[in-house]
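Yeah, one chain of the complex is gone here, protein chain that is, but the others are all in their spots.
Labels for the chains are A and B, by order of writing; each one numbers its residues from 1.
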Amino acid sequence: MTTRTTQEKPTRPALTGKSGGVRGERLFSWWTLATGLLVLAILALILITTAKQAWPVFQDMGLRFVTSSIWDPNPASGNPVFGSLAFIYGTVVSSLIALLIGVPISIGIALFLTELAPRRLRGSAIMLVDMLAAIPSVVFGLWGVLVLAPLLVHIYQWIHDVVAPVPGLNTIFGEPIGTGRSFMTAGLILAIMIIPIVTSISREVLSTTPQANKDAAFALGATHWEMITGAVFPHSFGGLVGAVMLGLGRAMGETIAVSLVIGGATNITPNVFAGGNSMAAVIVQQFGESTGTFTAALIGLGVVLFAMTVVINLAARLVVRRAEIRVQGAAT
Amino acid sequence: MPDPFTRGAPADGSRETQAPAAAQAVPEVHFAPPATALRAQDNERRKESVPPVMELRDVSVSYGDFKAVRDTNLPIDHNRITAMIGPSGCGKSTILRALNRMNDLIPGARVSGTVTYHGQDIYAAGVDPIQVRRHIGMVFQKPNPFPKSIYDNIAYGLRINGIKGKLDDQVEQALTGAALWDEVKDKLKTSAFALSGGQQQRLCIARAIAVQPEVILMDEPCSALDPISTAKIEDLMRELAKIYTIVIVTHNMQQAARVSHSTAFFTAEVDDRQVRYGRLIEFDETDRIFTNPSDERTEAYVTGRFG
Partner (left out) sequence: MTTTVPPAERADAGPPSLRPSGLAPRRRIINRVAQVLITLALVVAVVPLAWVTIAVLARGFQILSWQFLTEDIPNSYRRHGPGMAPAIVGTFLITGMAALMAVPLGVFGAIYLNEYGKQKPLAQVIRTMADVMTGVPSIVMGLFIYTVVVVVTGEKTGFAGSLALACLMLPIVIRSSEEILRLVPDDLRQASLALGARQWRTILTVVLPAAISGITSGALLAIARAAGETAPLVATIGITFAVNPNLFSGQNTALPAQIFRNASQPFEGAQERAWGAALTLVVIVFVFTVLARVVVSRFAIKER
């Protein structure tokens, strides 16, 4: 028997209107955005505040801040002069030495990991490179100044004696400084320290070489090395350039290890065995005893260093990204 | 300029120059004469029994413990196109790669049986795979030019193999041989990626013939191309067979019927442990495979009942 009861209209589920949590959602997403923006804020603040602090020195010295090689914070008479050319020179020279030595080694390691290493060895080799990155730079500096530099003096002396008759070479490899703390030693330590990052990026780049191109090279009767030069390098060139630039940025910014082994002398000379100084190193060496304008000048150095490393890092990241896009497009 | 399609210089020192048919500027799709007619011409030549350039005897290829292809017996005859057909996953490409030791690049791959080239077992101890690949070249399924210019793609193989002769001439010869010269002669230094798919594949063929191999292996060379490019490359194959020996793996039965002289049919079998593997079922002159095959599985495949 079907008795008809009054049909109740089924309640329609509300699909509109705010249920609990919308405000929480918005709050949360804004909060995470804020923390992300913190990165941009800090970078901007660094630039603004340090530049402001250093402004009096910039105003006073003008362009001579970077073009003059006279750095005299406490002159016997008159106003202090802050010309940082010697330090810029030292930064550039030690970084170049680091690249010359460190990049071939890094690319070699990356090639080893992607082409030569048997699978079982690969993990341990990667771990070794990671361990190199884990050693704090101050420990490298300590070892550099107390262990490496004294040993290197003998090697420098030997090299100097060997090339003494050769013009040109004997100015680059001139008389070594007694302590061994020199551009060359700093460059060597920096080379060790940039190996992890250059190796890591190079490895990523090399491993994206399409197997099809490798097969094609082998099918033409190429040896392993010929395959690498024919298929892997052309594909990876852009990315490797980016890796090198990142290594350069790291070398330029390295502070502590360099300051312990570069010598601490305000010096512009082609002799790589002589002592010198770098921008980051001079800041850390002289900051403690500085006051007033001197401090402002050191901060100004920091501004210049900041600007240089940001530009190089940015350019490097863009180069790597563009190389990635280009080879992806080519592979399709 | 020597024409790559003449077999050596005529004795009187004069040079014949004839533009190879496939290098005509106007691309046209033309249909080859029926397979049977071609065969008749070739069967004449075969009366003098020439030993096969390559021969597989009881060849099996394993990956680790898994025997993927078993007991293959196959002759590869000189100046002929041998096609390998059959459904996917039956070992055709595996056997092809065994012919130039490309399987060596896959860890765990092992080849048993003998693969001979002019009587020498190419897997014998003391044989250098690099030398093997110099004489037995390969063209792959997807065109894979190097990220270099057209010129450098061809020059690469020439440079590493130290081939004598002026580089420019060699490059031109190779491109002419691949029916690509007229289309690219003005842009040799531009990137290979600027070419169309069909042109890139012809570039890969040019790259392979530049190092003067004797045998050219082709692994489904047209499967990534449009019909017009496919037709051009099939024409090219016929011309190339006059000089080289060609082995082609193809999924396209009609293609095998059009271009090849001999055809090998592979299919899958299941052994007593329920493991599926590939096996060569039948090998014969192409027209016989397609008109009167001996094995019923071959017949089922070529008549389209499966596969």
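Here is the rule we use: contacts are C-beta pairs under 8 Å (C-beta built on N, C-alpha and C of every residue); 3 or more make two chains touch, one makes a residue touch a chain.
Keep in mind that this is a model prediction, so the values were computed, not measured.
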* Please pick, from A:Thr32, A:Thr171 or A:Gln211, the residue that touches the omitted chain in the full complex. => A:Thr32
* **Contact partner of the left-out chain, one of A:Gly174, A:Gly239 or A:Gly302** => A:Gly302
* Asked: Quick one: which of B:Glu214, B:Glu269 or B:Asp295 touches the chain that's been left out?
  -> B:Glu214
* Asked: Footprint of the hidden chain on chain B, which residues?
  -> 2, 4, 6-9, 15, 53, 117-120, 122, 126-128, 130-132, 135, 160, 162-165, 170, 173, 212-214, 243-244
* Asked: Of the residues in chain A, which ones touch the absent chain?
  -> 21-22, 24-25, 28-29, 31-33, 35-40, 42-43, 45-46, 49-50, 52-53, 104-109, 111-112, 115-116, 125, 128-129, 131-132, 134-143, 145-147, 192, 195, 199, 223-226, 228, 246, 249-250, 252-256, 260, 280, 283-284, 287-288, 298-299, 302, 305-306, 309-310, 312-314, 317-318
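We adopt the following convention: only the chains that are shown with their structure count from here on.
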* Using the touch definition up top, name the residues of chain A that touch chain B in the complex. => 119, 210, 212-213, 215-223, 226, 230-231, 234-235, 327, 330
* Taking the complex as given, what residues does chain B use to touch chain A? -> 100, 102, 105, 107, 130-134, 137-138, 140, 142, 144-148, 156-157, 160-161, 193, 204, 207-208, 211
